[in-house]
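Here it is, the structure, as structure tokens.
One chain of protein is taken out of this complex; the other chains stay put.
Entry: chain A
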Amino acid sequence: MKVIKSLVIVFTIHVLLANNVVSAKQWQGENNNTLSKSEFTLAKHCPPSFELTPQGVCRLLTQYQFYTSVQNKGLGGTQTNLPPHRDGFTPAQIDLGRYLFFDPALSKDGSISCASCHQPDKGFSDNLDRSIGITGEKIARSAPTLWNVAFVDKFFWDARAKSLEEQALGPLYDPLEMGNTPEKLLATIRSTPTYVKLFAQAYPDMQEIGLEQIYTSLTAFQTSLISLNSRYDRYAHGYHQALTKDEIAGLNVFRSFVARCAECHQPPLFTNNEIAVIGSPEPEGRKLDIGAEKTYNAPKLKGAFKVPTLRNITQSGPYMHSGRYKDLREAVKFYNDGRGNSIPEGEEMLIHWHISEPNLTDDELDLIVTFLGTLTDESLTPRIPQQVPSGLPVIDEKYQERSKAARTQQKLNHNNENAITQSGE
């Protein structure tokens, strides 16, 4: 089913709202019960885990900064530093990004927002095998989590973007995702008086709203999504009672050189920010997704995808680029079934050397899943705005219905099939 809402309707809503501006909650609940007709205002304080510097920008603070690591890469053991990260945005820029992130006005027809596929209560993913875009059809790949995206330097499953700003262009302008165009997006934002005012607050030196400020704000918000206070982290910081005996046993299987999970999903981020060919299968009826082969024009990387973080992994199923596995036990079993167990007949793939034939017992597989549960920390989930400057519903009921329908029908669309490597995430 196609949902078509014209921009006219969007603009109409904007005009209506211009005369009826509502307040929004600020970061940490200040004025949170005041849904009066006061103005939208942007936060003056940084999100938790960030410190406001004398320069007026937010700097991330984590206990991992107390450790060293080889070449400052921050990958490996329990007490290693984190890799370099993005921060240094102002509280206003971050908060503006929050409104934009939840605002369906960013899509072509005002029907979906970034948060439609990156829902805070679903690990900033969407519980779908492959996400549903503006056409109501499934796109090529599943929505990755946004937790700890500040530490990531490659974006999309196929690593084709090098920054969050660059990444934003993908979903915003992909016809199967949010379907917008730069011109339309800019026109929408510029014609929404509340946004004009908020952008002026967030970018006081700016003459006129440009796309750059939109991307910057979205980036600023996403880099504030920090999850580093799980029970695993307490263990890592030296409180070994934070994990149960089984969870520690699971950690030891996870990092053993038999399972080798931790070789790519390296603590403390539980990713090494690399791409790898693991040969995870497509859903039935879908052709092979070549992944990063296209990005790098490198046949040796056929079927290579980014190594995703495992932080909050219990919240963001189903798993793999194709959402092929509905739960973690299935995903873990895939690795235990041996190298290349799902390579389609006739295909050649250079499977990553760490994918072996570990022959783990069922108990050990269970222990790994148990351990993965200790990586859950959503304590710094940002507040979902009750209203956004466009006046559109923050979580669109129809979008949800469509997702549900698509889930049950498992509808495949041929256009979508052809777009498999053009779209994604």
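Basically, a contact is a pair of C-beta atoms (placed from the backbone, for glycine too) under 8 Å apart; a residue touches a chain by one contact, two chains touch by 3 or more; residues count from 1.
Simple rule for what comes next: contacts and distances are computed from a predicted model.
Engineer: Have a look at "Nitrite reductase large subunit NirB", "Parallel beta-helix repeat protein", "Lactate utilization protein B, LutB-like" or "CRISPR-associated endonuclease Cas1" and point out the UniProt protein name belonging to the hidden chain.
Structural biologist: "Parallel beta-helix repeat protein"
Engineer: Which residue from A:56, A:77 or A:344 sits in contact with the chain not drawn here?
Structural biologist: A:77
Engineer: Using the definition of touch stated at the top, determine which of A:229, A:314, A:342 or A:376 touches the missing chain.
Structural biologist: Here the residue in touch with the unshown chain is A:229.
Engineer: Of the listed residues A:275, A:310, A:328 or A:394, which contacts the missing chain in the full complex?
Structural biologist: For the chain that is not drawn, the touching residue is A:275.
Engineer: In the full complex, which of A:242, A:288 or A:384 touches the chain missing from this view?
Structural biologist: A:242
Engineer: Kindly note down the residues of chain A that lie in touch with the hidden chain.
Structural biologist: On the chain A side, contact with the omitted chain comes from 26, 28-32, 45, 48-51, 61-63, 65-71, 73, 75-80, 83, 228-229, 234-242, 248, 252-253, 255-259, 262, 266, 272-277, 296, 298, 300-301, 339, 350-353, 355-359, 379-380.
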